[in-house]
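One protein chain is absent from this view; the other protein chains keep their places.
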Amino acid sequence: MVVRIRRAGVSRRRVVQGIGAAGVVGITGFPAIAETRPIRFGWIAAVTGIFATNALAQDYGCRMGVEDINKAGGLLGRQIEIFMRDSAADPGKAVGFAKELVFNQDVDVVGGPLNSGETLPTLNVVAGARKLHIIEGSIDELVDPVKYPLMFRGLNTNGQWLKVGVNFGIDQLKKTRVAIINDNTGYGVLARDAVIKVLAGRGLKPAYTATVDANKTDLTDEVNKARDAGADCIQMWSNATGFQARVLNARGEQKWDVPVVAHPTLLQEAVANLLTKRAYWENAYATGYKNALLDANDRLPPLTQGFLDRHKDTAGPYLAAGISAFLQGNGAPLIYAAGVNKAGGTDAAAIAAALETIPVIETPFGPFSYSPTNHNGYQDDGIVMMVASSGKNNGWRAAQVA
Amino acid sequence: MIRSITLALGIALVAGLPFIAGNLYYLHIATMIGVYWVLIATLNLLVGFTGTLSVGHVGLLAVGAYAFCILAGTFGWNPYLALLAGGVICALLGLLLGLPSLRLPGFYFAMLTLAFGLIVSELALAEQWLTNGSVGLQAPEFPAPFNTPHGLYWLVVGIGGFITWMTWNLARFMWGRAMVALRDSTVAAQSVAVPIYRTKLIVFVFSGFSAGLAGGLYATSQSYITPDAFVVNVGIYFFVAIIIGGRGLILGPFVGAAVLAALPALVGPLAKYGTFFYGLVLLVVVLVIPGGFGELIGGLAARLRQAPHKHTSVVPDLEKLRHAITHAHDYGNARAGVALEAEKVTRRFGGLVAVDAVSLELRPGEVHGLIGPNGSGKTTLLNLISGYYSVDGGAIRLGTRELTGTGVQPRARLGIARTFQTPKLVRALSVLDNAMLGGWPDVRSGFMETAFAGPRPRREEREIRARARAMLEGIGLGDVLGRRAEVLEHTAQRFLEIARALTMRPDFILLDEPAGGLTTAEIATLGDIIGVIRDAGIGVLLVEHHTDFVFRTCDRVTTLNLGRIIAHGLPKDVSRDPEVVRVYLGA
Partner (left out) sequence: MLLVIVNGLALGGLYGMTALVYNVMYSTSKVLSFGTGQFAMVGGIVTAFVVLNLHLPLLIGLAACLVAGGLFGWASEWIAVRRIVAASDEHLWVLSTLALSTMVQEAMGLWWGTDPTPFPRLIRQEFAGAWDQKFWFPIVFSVVMAVGLELFYRRTMTGKVFIAMSEDSFAARARGVATDRMRSLSYVIAGVLGALSGFAAGQLTFADFSLGIGLGLSGFIALALGGIGSSLGALVGGVMLGMMIAFTDHYFGAEYQKTIAIGLLVLLLVVRPQGLFGTNRVRHV
């Protein structure tokens, strides 16, 4: 069975169900108010601070996801109310807000925080309060169904990105002498080690590895060293636009035309704006999502386009980070909605059990499929390689090598 | 009585908070305030008391947190042992950072600590084998009963309370006065033998230790740590807490810490303005009320309590003063009975020879005048004798003891006291506290002994207080003991400086233009006081422009011109010396 969350699909049946549920509770003597009050959706999003650009888009995606559900009559007849907290990319604040949401606001579910560094310290807090937790951090270590049975990932894992990216380089581009250039932030170092591991799985060793200060002003030296080491392809795993631009600038200035495979940040127009020449954006590929792929007529898939059409009046400013971030935030409420609908209530354990049995949850962001032993959910085939400079109509073309 | 009731109520309130907090979120905030307080309480000693700015204390917090997680988590140590070890590691780091930098101007130290704060997260990212990189580490819990939110709260409060008690002890005994003196007047602190560098270093090491403890507690109350948690901006928050609450007060920063920890929860949507706002608050407070609200309220209260200040002349009780000086000396060692000598000392500033091979002997129980035109080298000579300047040639001796290479503090310890042209008082301290500073050379209690309020610091406190009080009553400041030194009138400030010098039980006292700004009547009083000091067997070096006063008061007089001695001898001879008359006294 495929549970499709679409505006038309949600409407009448759900409302009827909702009324029915309220009626049953009323008869059995529970205070009816408990089941008609809005569902409280806690949402920790660092819309200020260093991850602001992406987070604003994710936050918008989440709000619109909730708006869609509410407009269609809510979940089981109940509206969803978002309790949004801005953690400003500070793990300490994230913990504080997580506690505030679960203890003070008594939310039904916590979504976020939006990056791994903040997510890690909140896991125990939400788990300790026995709340459902839909996390938006990508690093692989977060998910543990035994330790955190109520926690599900509403995002792909970092490992999925890397695997697709590295395999693309080897299988499609046929490049095996890989140079890894990453920044020295937590994410950069983590990604570097993961790429090395994936390469090792394919029996390869990187030809060159450089971990560079994220603010280093000139990367010509690293690029030259990579060339001297005989590399024929660059794996660039940094989520900083400035850093990516500097690698591309250096590659272009040195007239060294090897392909670059990178983190989805590379798709953003912000990277192109930092390039000395726009041409330096060519021959660069980034991991992206199936649902942001353009077809032959430059159209997005219907699920994505539908979402954009519904919100075209307000979405504009949030598209700067690319549509992916936008849709990521949208995933959390939709996954939650699927669980609630199947479970028929807001009990966290029941929803967790429901999520583990739904075969596939289709969201504009991509397909999710959980099981009792796997709470990662996001399916590998949701991730595709895209041509960095092919952005058009909020989507990108697939990277296809002849 | 009222104080102990307040204290008991306060303790009951803090201990009972979990029962009235309502929910675990408020308890979490209270716990975090407690954790930050463990760090801020001692950072306040460093910043608020000694005026030394550690910008990167958050780096120490991080090291403490990582040490706790690594030792108790990865290596499976006992959590209490790991917590203590974190403190010790941070104390050692404090020593390492402080040793090279605390001797230099404060900005060097500020920059070095800032740099330290910056590299800690860099290292935490780089050393993955130890810190797990950006993934971070799970923080272990303490064993029961401290493994619940309530238990952890009480543990934090217990440690915080203990630290507070230690800082309170440090502040109320002699070490507290020494620290404030460092901040407000390094020169005054030196003159009473407070070791500047060593004191700052000890305080920094101590605050490093408690920052390490705070780090461990921070980790366990957050349950998880990553390098992202320790950004340098947090340091601004610590400063704001300290400076708002009031430097130099033990509990002042608590108010600041509590308000600021609760603030983000109250103004959630404004979080992005947070750091800007902290900067603004810090700037405004530093500019408008550098003493913070604590000092502001304290000052207002004091003003309300005291009758409006009337102009009163300082009337010494010479008999009492005589008794106080003799009694103070009986308590200490017998006088050395030797002379303080400068032999052919020379001092150059660039090309200018300020003092040129000048010899001078100051005997016990005599008043030696030093006169000369402006720029003749009088104050320079005084600075050479007291050790503020080093000599370029010649020697300074006390009897047979060579002082030439030593600094100010060792000479002060040997009984050489001095006053300054513009009185160097510790503005924020009371009159009595200022005079008590003179008792510092007699303090034998160590820093930790004082922190634990052992019997020796208590005894020394009593003795020095009695001595300083007797000096102040003798010199005529007995009815303003509790007033802050900065509100005293000029004359009273001069006399207070003399009282502080006398509290040092000196063998020699060097007075730099003590009659400056005094009325004729007050100069006469000063003469009487100097007489009493001489009669007690103390040698007095008197640098002055009031020549009548000098010739009247002194047993011998030396006249300098252009850095050289032009006349030397009995007042009546010097005052008639033609050269002296020509260059200085005038026809």
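The chains carry the letters A and B, assigned in the order they are written, with residues numbered from 1 in each.
Going forward, contacts are C-beta pairs under 8 Å (C-beta built on N, C-alpha and C of every residue); 3 or more make two chains touch, one makes a residue touch a chain.
Computed from a predicted structure; not experimentally measured.
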Options B:115, B:395 or B:562, residue touching the unrepresented chain: B:115
Candidates B:153, B:389, B:495 or B:549 - the one touching the absent chain: B:389
- line: From B:280, B:300, B:448 or B:570, the answer for touching the chain not displayed is B:280
Statement: Missing-chain contacts on chain A, rising order, are 49-50, 52-53, 184, 189, 210-213, 215-218, 220-221, 224-225, 241-242, 245, 252-254, 270, 273-276
Message: On chain B, where is the contact patch with the chain that was removed from view?
response: 47, 51-53, 55, 97, 99-101, 103-108, 110-112, 114-116, 118-119, 122-123, 125-126, 183-184, 187, 232-233, 236, 239, 243, 272-273, 275-276, 278-280, 282-283, 286-287, 290, 349, 379, 383, 388-389, 420
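Heads up, the rule we're going with is that only the chains that are shown with their structure count from here on.
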Query: How many Å are there between the centre of chain A and the centre of chain B, using C-alpha atoms for each centre?
result: 55
Task: Could you please specify the touching residues of chain B with respect to chain A in the complex?
output: 23-26, 28-29, 32, 122, 125-126, 128, 133-136, 222-229, 231, 264-265, 268-269, 271-272, 274
Field: chain B contact footprint on chain A (complex, rising order)
entry: 47-49, 85-93, 95-97, 99-100, 102-104, 116-118, 120-121, 123-125, 139, 141, 184-187, 189-190, 193
